[in-house]
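Attaching a single structure in structure tokens format; questions to follow.
For this view, one protein chain was removed and the others were kept in their places.
Let's turn to subunit A:
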Amino acid sequence: MADLTDAELRKELLALGYRPGPITATTRKVYVKKLGCLRAEWSPSAERDGGLGSRAGSGPLLDGVGGLSSTPYWGSSAGRSAGLGSKALPSEEGGGLKSRNHWGSSGGAAGGLSPRASRGKEDLASSVGKEAERDGGSRAGGLIRRFPWRAASDGGCGVTPRSALLRSAPRQQPEGKGKGLEYCLSQFLCLASVVLLLIFVSILAVKMVGSGWLDRREDGFNLLPVDCDQSSDDFCQAKQKDMTMNVLHELYNYLSVQAGNFECGNPENLKSKCIWVSEAQDHVMNVTGSSPQKFEAALHWILNSNKDLGIWLKGRDLSQSVSSVKDVFCLESAHPQMGLGCRFRRAMVTAITNLFLFFWSLITLWGILIFLRYRWRKMEEEEQAMYEMVKKIIAVVQDHYREWERNLERYPYVGIFHVRDSLIPPQSRKRMKRVWERAVDFLASNESRIQTESHRVAGEDMLVWRWTQPSYLSDSEH
């Protein structure tokens, strides 16, 4: 290194993108080393990814205990990628690789050595970098992508403490059990709602179209009548049957229209769906122009037939079934004809009443699901708050102990209430009461470095916390 004057050293460092402080007697050596390091980094044609790979790769190797101290800084400078990376020197312990020798001898001829060492580092990079990448996972990968910026800005020759990064990255794993159950429940409810809707629509459709086409009716009602009263040969028998059928058809229509009117608002103010025999007879006779005998023959035919004709014969006593034509009192249609609007209305009402129970139970389950979600979220928040409080308490108790070690405090223990009052401002004490108590219970049962005891502090007996671990091993982050 020929640049041995302060000014030139300064210029070199600036040229490589690093801003040095004043170059004094004490800082000179360090800056010379820095220059060597920067040159080593820039000489392999500024292959940033390679440099990164080497840095990332040698991280886990060199950085046993080293980079972990940077974790406190992650929290404060998480946003600044300037805080990331290049904080641990390769010259730390646990390494013992050739980079160490590199640093040791760089004082004199860093320039000569640097290409060699950098090549060595490149070899490391290719083999180790891959493993490092695999180990790192997505989080570290994302963070490493930010390093090019950092590399450009300060040309840091530090290594990336990957393990520290992983540990400090926030754990966003959702609670598996709760979320799984919630997901299942909501899926089930969605499915049930859809099924209910489908059933509703189908009921509606069926009611609207009318159930006529579902049952089997007698065909052949509409046939031409021929006057065939007197003779009784086969042809006439058939013709008489046709006439009977015709009468029946008319009767059926009449009855169903009446029944439909009765069901749908009853404009004629009928008393019931059951039409009196005389009325039906009159109407049919008017329409078809046939004689009462034919009507009676039709009724006879209905009685003797065992098919479903859609006409019910009712006697005076409504519950009793009729056996002869004389007993028939009124006639009722089994298939009332109703208008479209009326049918739709009835269908809606039927569907809703049928599904009423189902509908309400579904509503209830939805309500329960929403409530449960709310509760789970609240519980999670409480847990988080509790853990935050526990961390703060541990920090306070530990600091107190350290100060006692330095003879700044009188007792090695600290009162529980004192800690509470120093951590929680007076206006929040009532609100945080539950969180505090949970934290205290957690510490009593789960924290082995803090002992809960009863001591006399300033003349008063109170419960205290005592840190029970000797120094140098006490940080849980290591």
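In this section, contacts are C-beta pairs under 8 Å (C-beta built on N, C-alpha and C of every residue); 3 or more make two chains touch, one makes a residue touch a chain; residues count from 1.
Note that in this section contacts and distances are computed from a predicted model.
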| item | value |
| --- | --- |
| Which of "Barrier-to-autointegration factor", "Zinc finger SWIM-type containing 7", "Proteasome subunit beta" or "DNA replication complex GINS protein PSF2" matches, in UniProt, the chain that is not displayed | "Barrier-to-autointegration factor" |
| Listed residues A:Pro22, A:Pro292 or A:Gly341, member touching the removed chain | A:Pro22 |
| Touching the absent chain when the full complex is considered, from A:Ala15, A:Val30 or A:Val349 | A:Val30 |
| On subunit A, residues whose C-beta touches the chain left out of the figure | 19-22, 24, 26-27, 29-31, 33-34, 65-66, 69, 72-73, 76, 86-89, 91-94, 156, 158 |
